[in-house]
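A single protein chain has been omitted from the complex, and every remaining protein chain is retained in its original position.
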Amino acid sequence: MIRNALIGLMLFILGSAFLTLTMGFEPATELNRTAAYYATHAQEEVGAQNVVTAVLITWRGLDTLGEVTVLFLTAAIVSLVLSRSKAPKGASGSGFLPSGELLTTGTKMLLPLIALLGAYVMANGHLTPGGGFQGGAILASGALLMLLADPSRRFGHKIIHRVESASGLAFVGLGLLGMLFAGGFLDNKLLPLGQFGALFSAGIIPIVSVLIGLKVGAEFASILESLEETEDA
Amino acid sequence: MTLLMLATLLCGAGMIGAALVALLTRQTATAVLAAGLLSLFASVLFVLLAAPDVAMTEAAIGSGLTTFLFFYVLGRIRREDKK
Amino acid sequence: MVSSILILAIGLGTAFGLGLLNRRRAVLALGLTLGALGLMAAMAVGWLIVLAQGAAPVEIYTAGAEPPFAINLRMGLMEAGAITLITLTGLLAVLALRTALTRMGRGSMAVVLVLIMALSGLVMTRDVFNLFVFLELMAISTGGLALLSKDIRAIAAGFKYLIISQLVTILLLVGIIFTYHATGSLNIDDIPETAMGFSGLGLALFLILIAVVLELKPFPANGWALDVYTAAHPGFSAVFSAASGTAMLVVADKLVKAAGPDWFAMFTLLGLISFIGANIVALRQDNDRRLLGYSSVGQLGLLLAVIGQQDVLGEGYLYVAGGLVLSHAVAKAGLFWMSIMVKARGLSDWAAIRVRPPLVIAFATFLAMLTGLPPFPGFYAKWELAQVLATTDRLPILAAILIGTLIEAVYLFRWFGMAMKRETDTPLGPKQIDCMVVLITLAAAFGLGALWGDLSENGNLFATVPMLAALFFLALEPMPAKLKNGLAIMALVYWFAAHAGVYDPMRLIFLLVMILGGAVILLASFNEDGRRVGFYPPAMLMYAGLALLLEAQSTFEFFAAWEVMTLGSYFLILRGKQSEPHALSYMIFSLGGAFVLLSGFALAADGVTPFPLSALSLVPEQVAPWVFALLAVGFMTKTASVGVHIWLPGAHAEAETDVSPMVSGILLKAGLYGLVVLLLAMGRQSLHGVDLVNVLAWIGAISAFVGAVLAVFQEDAKRLLAYSSISQMGYALFGLALMNHLGWLLAVMFVINHYVYKSMLFLAVGGVYKRTHTKLMYKMGGLITLMPFTFVSVLVGIIAMSGVPPLSGFGGRWIFYNAILETDLRLPLVLIFMSGPVGFLYLFRLIHTIFLGQLKDENHQIKEAPIWLLVPQMIFVAFLIGFAIVPGLVLQRVDRFLGTVFGDQPLIWHGRAVESAFGNWNPVAIMVVIVVIFVTLFGILIAKNHDAVKVKQFNIVFSAERPYRPETTHFAWNFFAPYRRAMGFMEMPLVTRFWGGVSEALSGTAEFTRKLYSGNGQTYAVQVILFVVTVYLIALGGVA
């Protein structure tokens, strides 16, 4: 009890610091110079309608690469954490029982649709809200559905790992190409910007988006795979 | 404007409520659900704050994948606990 | 140079690419990992070379836009150095981890690559949010790599680590977004200098900085990190400590540089608390890896404090911080990698490494490096740091740093002692590659030492002949001992011959005693067979220190030589069978004394580099007494003056037979030399009206008396001699403190005489010990017929020492009485007078108890001492007699020299006789008189000999009593019991109890404090938040 009171007191002090921040906060009325630069240069330099995507993939591309790496890392480590005990082939390790006919059939029908949606969200990241991460998450939910429908079925390890590696490598490779042929690592102008607003425009953004999406989807699938394949204690 | 404000406040109340539920409930499963709900409220809030990209991501990842992961692990732990 | 972003791209690309390999090709994957790391390291080294040659730092833009609109990286000298360190550590770590990595598969290798990549990114990036991303990568991969260990507790440790990194994330993100809001940019270079404030930008920066500090594992909010150190695979712990620590330090540095000098104080304070706190807690630690963890935490704290001191360090900042970082990183990584081969976790289990001498060298090197001893970078850095802190009146900070270092030295050298002296059941698990990794690290340690010396404005220790000679003996280790001994003697004689002509008479005396005297004592070492591994390198290191000490012109050279000597002699003393605790206390007192010296020198120099020793006379009046006091205390620690003497008896008595005379006869003189230099330069000083020189005289007198009294009650012959050294050094100190011509002449006499008879007696007693296997005098007796030569040398020795005619001791006394008649220090004078007869009491026992009386049954078969022990003794005997007859040969020159110092000439030399204001001394006449008396008496005794009755050894009647302890029946046991009753109170171990209390208090604090680390991850999280809140409140109070 004393402990909880102490924690409460500590958080109260921390809260007072946060309160100071809130009280002293004055919302900006004009875009600051960074944001203004992005707003005015998004079209001519990057050619993306969605400024968020433009910033995410081009100007802060290194962050995004890092973020993809976080997922990669997580997938790798989750598999390390759980690797000590693999389930024998065919046995389900999942917490869900094999599902009924309905879910299995439904999944078969839904899966292409989900994949399509994912692809759409990925590829249009530079135009509308969405992009690699969201598309990747949608793909991952497809994988999830597959798992739910047929827990005993194994994902294709190889495919997952190939996609995981290849998309990551391609991301890094694109970045390096940017250094060789354009203004720097991950420079968007590696490819022509194309017509503003078109699907195939905005330099390498659509490609990077797709790569990110594939990578995110693959990483998540790999996490699921690791969880799935762990044998029961 | 006031409508926006009202919606924000409602969302906020929903989030804090969900958070309290998550903290106070005895059931871990309820807590996980409440956290997922909180994420959903958050994505609504993000829409209100003119951040559609964030809203999409939060909905897909925060309330979707994360919640699922929780349940997955929780399910396994429960089953093994019973053994 | 190629763009440094390739370093990141290669790491990341390889990590991603490993997934394309077949799962079973683990070896290939390992090869690829190594290749990638090697490539990264090669690039980093390339950059380092280019930038070190003066190239301007390079900015790397990403996304083809300028900062702050896109993320940019910077490669400057500091960055290149840090990345070189990080990548090389990574490379070696992968080698060290190879088994674990192949077991866990390519995924684990990818994680290592990402970690190294992320650390390099942390170092280079100039964008705060990018920093956050790399930080997360670091945290996650650290949490994951904790699993490489087979220790299942590592899982819990990894989880605890993740909990804390969540907290850090929250603080950091809030801080980043408000910083962005205030500055309109995420670029570090756009952060304006901000006063420490608690609203808006100030508060945001506080959150960022405190998050970074948390990643440096500050004491006491660091239980999670220690758990990682304890349970993780040591191959990885090395990365965690050396590479991650370095990266976070660079991050802390660039952020605080941007935030401005207002935040430096916070860093300094938190750093110092961490440094001292962690080191205190480590005192009670008995798990090697956790101990290294505490030490890492401490070192990172020290560096945090140094980052906080960059405002005064100015241009030297990189040199100081770099030296300390490299010392920490290289040594710590090396130790962690060594711990892979040590299979059990207790500190004494490191005894296993003794089977591999190179590993022992590595262990010693790493410890010396961590403690900031020469010739490693930390030494130069600490010197620089002390100079600056003293110049800018930041003495409390200097004191805190030195105290922390001393505490660290306590547990590190205790550990070394355990490893050298104890036994373990668990054998070493040596693998070629593990050894290689350690040896590469060792080579790096020496390389860096040479580099830092080269960069130093004070000269490179590696460029001095004695140091090189000492290192050369390291290479000679596989040779037979006799060969090495011959070479060592030749080296010493050569050095003596080369310098004898150049030195002034005062230094010449010391050169004579230390170097030529050293060669004479080394003759005794011919007695040893085999290879005698581990003797010559430390011995030569000690002699190198002594030689350099006499060579020293500047305070730096003096101090460096002092430390070299200390280090060498420590290893030498540790060789004794029972010397583990004694060598430790020797080391601690020596280091403590050295740190006092360091402070004194730093205070004196006031920023002048290099500061000549002769300029000590020019130190401004207001600081001069303080400088004097500090230096005097430092030197008196070496001469074991009363109060700081408790290390001496054990250290001298437990050392090996030929080491005791070295550390007693020679090493103590280093302290006297220091005092001579000090007094010559600074003369009399007074502090608050107290004449400091008189204080010295008092301390000298008390040491002379107390040392003698304590010697009286010893049963152990070597201890007796050791205590007598305290007394003898007291005399010399008193003589110097008289500050007149004769007093100094007396001191010089003591320098020579003490060397001769103490070396001789130690060798003699050592010879007896070799034959009887005991040092307890009451177990001997009657050895006169069996060991006649030894008897002669002891007889001559005690005659010389007790100051009775005809030998040189009498000359000393004669000068001495002349000297004190000239001063008005009446009270200490009485003490000095009294210690004369007391001295006779114990000296008499040496002859009486060892050589006279009944021979013990078990000793009937023993022979004379080995010839090589006798050779130097006989040389000494000859010298003593010669010196007694013609003291003028040496003394006259010194006397003339002192005349130039004091401007008087109280002694008049007539051929062999000397005349003073109070009388005259004709050594030849005395000798003749004494010999005549002796021969007469001896004749009478022989004539009367038939009256003596022989008694059998066991012709004793016990009156129906069985003695409880048999030795108590020996007449020599507790010989001076009556005196003990009268003077026993002098024996009361006041000083010992004081130091015991200090150590108890520290260890109690440690025991109490470490209970904080409950092992509960949640408690750790609470501690972290509490830490943040406390710092916040304190800082708030500081601002308000």
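Letters are used for the chains, namely A, B and C, taken in the order the chains are written, and counting of residues starts over at 1 for each.
Everything that follows uses one rule, which is that contacts are C-beta pairs under 8 Å (C-beta built on N, C-alpha and C of every residue); 3 or more make two chains touch, one makes a residue touch a chain.
Going forward, contacts and distances are computed from a predicted model.
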{"item": "Name per UniProt, for the chain absent here [options: \"Carbon-monoxide dehydrogenase small subunit\", \"Membrane bound protein complex subunit mbxG\", \"Sarcosine oxidase subunit beta\" or \"ABC transporter substrate-binding protein\"]", "value": "\"Membrane bound protein complex subunit mbxG\""}
{"item": "Chain not shown, its touching partners among those shown", "value": "A, B, C"}
{"item": "Chain not shown: contacting residue from C:Ile86, C:Leu119, C:Ala157 or C:Ile276", "value": "C:Ala157"}
{"item": "For subunit A, the residues touching the chain missing from this view", "value": "3-4, 7-8, 11, 14-15, 18-19, 21-22, 25, 27-29, 31-32, 34-36, 38-40, 42-44, 49-52, 54-56, 60, 63-64, 66-67, 70-71, 73-74, 77-78, 81-82, 128-129, 133, 196-197, 216, 223, 226-227, 230, 233"}
{"item": "Absent-chain interface as seen on subunit C, which is shown", "value": "129, 133, 136, 140, 143-144, 152-153, 155-159, 162-163, 165-167, 169-170, 173-174, 176-178, 180-181, 186, 223, 226-227, 230-231, 284-285, 290, 1010-1011, 1013-1018, 1021-1022, 1025"}
{"item": "Interface with the unshown chain - residue positions in subunit B", "value": "1, 4-5, 8-9, 11-12, 15-16, 19-20, 22-23, 28, 31-32, 35, 38-39, 42, 45-46, 49-54, 57-58, 61-62, 65-66, 69-70, 73-74, 76-77, 80-81"}
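Basically, only the chains that are shown with their structure count from here on.
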{"item": "For subunit B paired with subunit C, centre-to-centre distance based on mean C-alpha positions, whole Å", "value": "59"}
{"item": "Geometric centre distance via CA averages, subunit C-subunit A, whole Å", "value": "54"}
{"item": "Subunit B-touching residues of subunit A, taken from the complex the two chains share", "value": "50, 52-53, 93-96, 121, 129-131, 133-134, 137-138, 140-141, 144, 220, 223-224, 227, 230, 232-233"}
{"item": "Interface residues, subunit B side, partner subunit A - complex", "value": "52-53, 55-57, 60-61, 64-65, 68-69, 71-76, 78-80, 83"}
{"item": "Subunit C-touching residues of subunit A, taken from the complex the two chains share", "value": "3, 6-7, 10-11, 13-14, 17-18, 20-21, 24-25, 28, 32-35, 37-38, 41, 45, 58-63, 65-67, 69-70, 72-74, 76-77, 79-81, 83, 161-162, 164-166, 168-169, 171-173, 175-176, 178-179, 182-189"}
